[in-house]
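For reference, the structure is listed below as structure tokens.
What follows is part of the complex, with its chains left where they were.
We just call them A and B in the order they show up, numbering each chain from 1.
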Amino acid sequence: MQDYIGVYHSKKAKSMEFTAKQIAAYVGGEVVGDENAKVSTFAKIEEGMPGALSFLSNPKYAAYIYDTESSIVLVNNDFIAERPVKATLIRTANAYESLAKLMALYESVKPKKKGVSSMAFVASSATIGENVYIGPFVYIGDKVVVGDNTIIEANVSIGDGAAIGADCILYSGVTIYHGCKVGNRCILHAGCVVGADGFGFAPGADGYDKIPQIGIAVLEDDVELGANTCVDRATMGATIIKRGVKLDNMVQIAHNVVVDEHTVMSAQCGVAGSTKIGKWCMVGGQTGFNGHIQIGNGVKVGAHSAIPNNVKDGQAVFGYPAFEHTKFVRSSIVFKKLPDMYREMEMLKKEIESLKQQLAHFGKE
Amino acid sequence: MQDYIGVYHSKKAKSMEFTAKQIAAYVGGEVVGDENAKVSTFAKIEEGMPGALSFLSNPKYAAYIYDTESSIVLVNNDFIAERPVKATLIRTANAYESLAKLMALYESVKPKKKGVSSMAFVASSATIGENVYIGPFVYIGDKVVVGDNTIIEANVSIGDGAAIGADCILYSGVTIYHGCKVGNRCILHAGCVVGADGFGFAPGADGYDKIPQIGIAVLEDDVELGANTCVDRATMGATIIKRGVKLDNMVQIAHNVVVDEHTVMSAQCGVAGSTKIGKWCMVGGQTGFNGHIQIGNGVKVGAHSAIPNNVKDGQAVFGYPAFEHTKFVRSSIVFKKLPDMYREMEMLKKEIESLKQQLAHFGKE
């Protein structure tokens, strides 16, 4: 890998060029076609162009591979061409993962910003690591700790006593409330909010009394939060987003929720208070979880579902309210036929009535 | 039109006053009643007051027209009064459109802010057009281009290499990521985020590897984004919001989506990755679109729907999962009767059993 980084650093981005052979070596793949084919950028297979590297992972896009203009295409080992392919192929165990590796390399050589802007506010009691970038109009409160190499873009606010790990990126407009913790290598997209008050009120005769939310919110290492996503602080204790969790844009995590390692949630999901979600779950967008429930490990949830109760390890659920995925799909198919079923039922009732009368008639004869 | 603008400019907002005759001339309508009736402000028909102009477009509000205190009411040509109306009426082909025209005129004469705040950060390599306003605490990165007459409110962040067209308004707290493009006459409401990373990860044994998102997000001309709406950048290539598209608050547009011209989406809709949405579609709030699907032109979607598959031009769909609108409504009506149907089915089963036994009995006789 060192070789490649060396090459990247020695040239300008626009002139970086690699052969199929070099790429295959880097990702551990096999070249099918011209091993001297060269690429200097990436393109989607359906928008391919000469000099670009594309990939094929979703079979929905397989038809594009035959005519793509891209010079090189990464494919899975099990890809079988049905007719000749113009591009040079690189076969790997996992084309998507190989692509990720190459793109990460491509990104890693971009120049990084460093230094603290004179237009930022950094409390004198804050501790700022090495090689940190703090942009203009960033607010860093009392006793905040920021780890090495972390990038904090313009207009971010970090409340008193909060701690941000090393190698993080906080994009513009992020707010971290007082006392909250962000691990290492976390990425927080623009506008996301960590540690706002949980939604807790006690009803009284004259209105609701606020339950102060004296806990915190914690993001462990390698967490990514999408734009405008919110993780509320706990009433007491901590709301915890564990290692490797990835939340898309506008996801809502309520107070005292725990999302366990490597779970991913698509945009606009919401998790109500005190619910615990297991490891390696995959949750479709716009899904809601009831409060005070337990979701097992490896659970898959279809988009736009609402989960009322506990879900066991490894289950796939879907629907409103959600139940087994395949059963929901089957019920949904019948749902479309409900008006017909209703009419048929009315007809059957009449026919049975008629049969009864005929039988009664027989009985009398 | 020139006349009117002249008049507006020559007086203070509070003293602007127009007669029914002047307004009818401006919108191409016909006065019914006192052509010298005067107005200086706007009011909803149900909150009418003397000196105000109201309008009637939604028939739900027709009852208010007879007693409204407003001096003038814009109505459609086909409006038929069932009893006497106190206010002066102006009949036009489209009362709502005429109102829009009048209100736009009213807004257009407000004084506009100009100049670059000394409390903003503007990179020396940025290119700023004429008559631009850049408020305090705005961050404008390297090589950013901002077109003429554009207004950038406080606390906006525009990343390196981004381009904003002419005559735009970016309200407070907007973030435009590096390299993204915004066309002319776009309005971006507070907190919206253009160009955050798409949600792409490749699963590995130790967690997910991030797929760098090296594409951009593009808003064409005349696009309006609501508050806290997010348009993600593409993995490769571009996420594109085409000319005239209007997205309400908290809408989520994922990577590589294309929303075609003049499509409107109400609040809290979400579109998953790589989906293409046609022209002139109307999408009800809280609707979700699956990824990698194609929605035709002129499609209408009922609120809170989830769209799993392609939808053809001109279709109206609704539901979870969505299908033809009228069919979903009919199935929903029967859905309410399901417990009754279930009970009746059980009864029918018993009755049939009884009929079978009776028949068997007859058979034996």
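As a convention for this text, a contact is a pair of C-beta atoms (placed from the backbone, for glycine too) under 8 Å apart; a residue touches a chain by one contact, two chains touch by 3 or more.
Note that this is a predicted model, so its numbers are computed, not measured.
S.K.: Tell me, please, the full copy count of this complex, given that what is shown in place amounts to 2 chains.
M.R.: If we count all chains in the complex, we get 3 identical copies.
To be clear about the criterion, only the chains that are shown with their structure count from here on.
S.K.: Just how far, in Å, is the C-alpha centre of subunit B from the one of subunit A?
M.R.: The answer is 26 Å.
S.K.: Of all residues in subunit B, which touch subunit A in the complex?
M.R.: 121, 137, 139, 155, 157, 159, 173, 175, 177, 191, 193, 196-197, 199, 201-204, 206-212, 214, 228, 230, 232, 235-237, 250, 252, 254, 256, 268, 270, 272, 286, 288, 290, 292, 306, 320-321, 323, 327, 330-331, 333-335, 337-338, 341, 344-345, 348, 351-352, 355, 358-359, 362
S.K.: For the complex, give me every residue of subunit A touching subunit B.
M.R.: It is residues 42-44, 47, 58, 60, 94, 96-97, 99-101, 103-104, 106-107, 117, 119, 135-137, 153-155, 171-173, 187, 189-191, 222, 224, 226-228, 243-244, 246, 248-250, 261-262, 264, 266-268, 285-286, 303-304, 320, 332, 335-339, 341-342, 345, 348-349, 352, 355-356, 359, 362-363 of subunit A that touch subunit B.
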